[in-house]
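This is the structure I have questions about; it appears just below.
Every protein chain except one is present and positioned as in the full complex.
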Amino acid sequence: MAHTIEQIATALGAKAEGRLDLTFSRISEPADADKDALALAMAPKYAEDLPKGGARAAVLWEGADWQAMGLEAAIFAPRPRYAMAGLTKVLDPGPEIAAGIHPTAVIDDTAQIGAGAAIGPFVVIGPRARIGENVRLAAHVSVAEDAVLGDDCLLMQGVVVAARVRIGDRFIAHPGACVGADGMSFVTPEKSTVEQVRENLGQTVAVEQSWVRIHSLGSVQIGNDVELGANSAIDKGTIRDTQVGDGTKIDNLVHLAHNVVVGRDCLFAAQVGIAGSTTLGDRVVLGGKVGVSDNVKIGSDVVAGGGTNILSNVPAGRAVMGYPATKMETHIEMYKGLRRLPRLLSQVADLQKAVSKLSEKD
Amino acid sequence: MAHTIEQIATALGAKAEGRLDLTFSRISEPADADKDALALAMAPKYAEDLPKGGARAAVLWEGADWQAMGLEAAIFAPRPRYAMAGLTKVLDPGPEIAAGIHPTAVIDDTAQIGAGAAIGPFVVIGPRARIGENVRLAAHVSVAEDAVLGDDCLLMQGVVVAARVRIGDRFIAHPGACVGADGMSFVTPEKSTVEQVRENLGQTVAVEQSWVRIHSLGSVQIGNDVELGANSAIDKGTIRDTQVGDGTKIDNLVHLAHNVVVGRDCLFAAQVGIAGSTTLGDRVVLGGKVGVSDNVKIGSDVVAGGGTNILSNVPAGRAVMGYPATKMETHIEMYKGLRRLPRLLSQVADLQKAVSKLSEKD
Partner (left out) sequence: MAHTIEQIATALGAKAEGRLDLTFSRISEPADADKDALALAMAPKYAEDLPKGGARAAVLWEGADWQAMGLEAAIFAPRPRYAMAGLTKVLDPGPEIAAGIHPTAVIDDTAQIGAGAAIGPFVVIGPRARIGENVRLAAHVSVAEDAVLGDDCLLMQGVVVAARVRIGDRFIAHPGACVGADGMSFVTPEKSTVEQVRENLGQTVAVEQSWVRIHSLGSVQIGNDVELGANSAIDKGTIRDTQVGDGTKIDNLVHLAHNVVVGRDCLFAAQVGIAGSTTLGDRVVLGGKVGVSDNVKIGSDVVAGGGTNILSNVPAGRAVMGYPATKMETHIEMYKGLRRLPRLLSQVADLQKAVSKLSEKD
């Protein structure tokens, strides 16, 4: 689907100059852009590659001299990455999921499906499930008994929504994501080695005993505008529901354990793992592979660098990194010290000799 | 399904007092409990919230004065978390998988299915697979050729059991879990950079060569009462089988590589990864994101804190943490030192000045 420069600029709320009637259906990096692609050159260093391609129009930074670049039209983006959101939205064709219900789908008689659904092959919808309007379910999706999906949700191939899960509007889930597996919660008849270690941090004493399962009676509640990455998993709560607030975005292979409560507008990069009963405020950003221990409280606006292991509470607004997590500044000081440590060891050895010599003379 | 206080107490092996005929089908946190929910207040701090809700009965700690709390009945739990196991088991409705074999399931003529099976839509069971009694398979499960499943197993949506895998009784697998993918095992014709680094820990010398696949001829053997989390993967062995012992519980997104041998009653939290040919004893507990190198031996009753990277053998009964893993106590001492390191650097600088001054005078 082609769009004119004018239409694209309007969609972005941006200014445009030159031939506003030129049409484009693709965007491209400057060197790869042919005459049918709108080039992205939102900083001078990218504009240098424009001559390598054949772009007739580009998205540029404010005040750029597009005519000197040999272009016929330009759109000006004051916040380049933000412009990317608008541009890519306009041009994304979205997944092809045919309108209506595919004849192979197995939908329980007691399930309710809203108007405008597009339900793909081999989808399974269980008893009493309620699906909102304009929901798109790709091949092999399953929605179990009593689950609720809001309007305009998009569930990609093989996504699983388990029993009694409740999800708001505009939820996007990527292939293999699972909402509502049972929480991992076990207990031993006698004190376990884990309980021993919490007390003494030392050696454990073996007790031959097996783990007994604590079942998950709660489910999962997800707000509006949440996104969940490929093969990620959000587990059911034990008594109450595990919760994810409005606008939170979660990447691939992320694990949220039972009873976790996540606020609104958080961002979790890939392979984040949050252990049981931990709560996080709003707008918390966790880099890739961040781990958070169980029963911890993370304040709003906390930012944790990639690979951080958070073992205890973090107050609101703090930037942390490391294992265990500490203030980013403190971590960097400690790390600088560590780099100097081998030299420090020899300096102290020298000092010991010098002091010993002085003491002898003394 | 409602249960009387008497029935619940009997199921828990616990003592009850008051109106033993009151019935409940739900449990709840004290503040959320209405008159139809049994409140959980197994420590005094939780009982404080009872007045916020409308509970008529609660599960309390031993010796609690239930009448003073305005309750009509109480159950007394000597080990609260252990009581949770019994309580939640009684009240868990379990997944709705209709009895019998769904007409869409594709079951090979040579497969054997035990009595009492509940097999959902789009399940695939391959040649010569043998499924025990009372097995429940949710939608989109596949069990490949020659695989064996014991009695009373529950495989949730999309679980994959690969060829020749043998699994005991009462196995539970959550959505997307995969038992029996091929192991990741590759070799180069000439010495690889990895082999170089093992010898010199330093710079590598490039040899242009490709990886050649070592196929997995072994499979996976899993004991009785094992649980496997969502999107976790246990790989086939190369020659012999990868093994998981009775009673071991594994959380979401865990990876067990080829030839790994896990003892009985172990507990692995989410995102644990165990590399090839490593062996673990019984009752080993690994916190979230723990990694274990290949060809390592972990003794029984070892406990590793979340985020630990185990690079070498760990003797039985040791509590470890850190990267690389060390005794928990040692790790904490080292970390305390690290926190004081920036100050230590300036102290040593001061000492150098002082000693240099003393030496000059000397």
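Going in written order, the chains are labelled A and B, and every chain counts its residues from 1.
Here, a contact is a pair of C-beta atoms (placed from the backbone, for glycine too) under 8 Å apart; a residue touches a chain by one contact, two chains touch by 3 or more.
Remember, predicted model here, so these are calculated numbers, not experimental data.
Here one chain is not drawn; of B:Leu22, B:Ile131, B:Met156 or B:Ala233, the residue touching it is B:Ala233. Among B:Asp49, B:Asp92, B:Glu133 or B:Asp182, the one in contact with the hidden chain is B:Asp182. Residue-level contact of chain A with the missing chain is found at 26-29, 32, 40, 79, 81-82, 84-85, 88-89, 91-92, 95-96, 102, 104, 120-122, 138-140, 156-158, 172, 174-176, 225, 227, 229-231, 247, 249, 251-253, 264-265, 267, 269-271, 282-283, 285, 288-289, 300-303, 306-307, 316-319, 322-323, 327-329, 332, 335, 338-339, 341-342, 344-345, 348, 351-352, 355, 358-359, 362. In the full complex, chain B touches the hidden chain at residues 104, 106, 122, 124, 126-127, 140, 142, 144-145, 158, 160, 162-163, 176, 178, 181-182, 184-189, 192-194, 196-197, 201-206, 208-217, 231-233, 235, 238-240, 253, 255, 257, 271, 273, 275, 289, 291, 293, 309, 311, 323-324, 333-334, 336-338, 340-341, 344, 347-348, 351, 354-355, 358, 361.
Rule of thumb we're sticking to: only the chains that are shown with their structure count from here on.
Superposition angle, chain A onto chain B, using Cα atoms only: 120 degrees, a multiple of 5 between 0 and 180.
For this pair, chain A with chain B, the centres built from the Cα atoms lie 23 Å apart.
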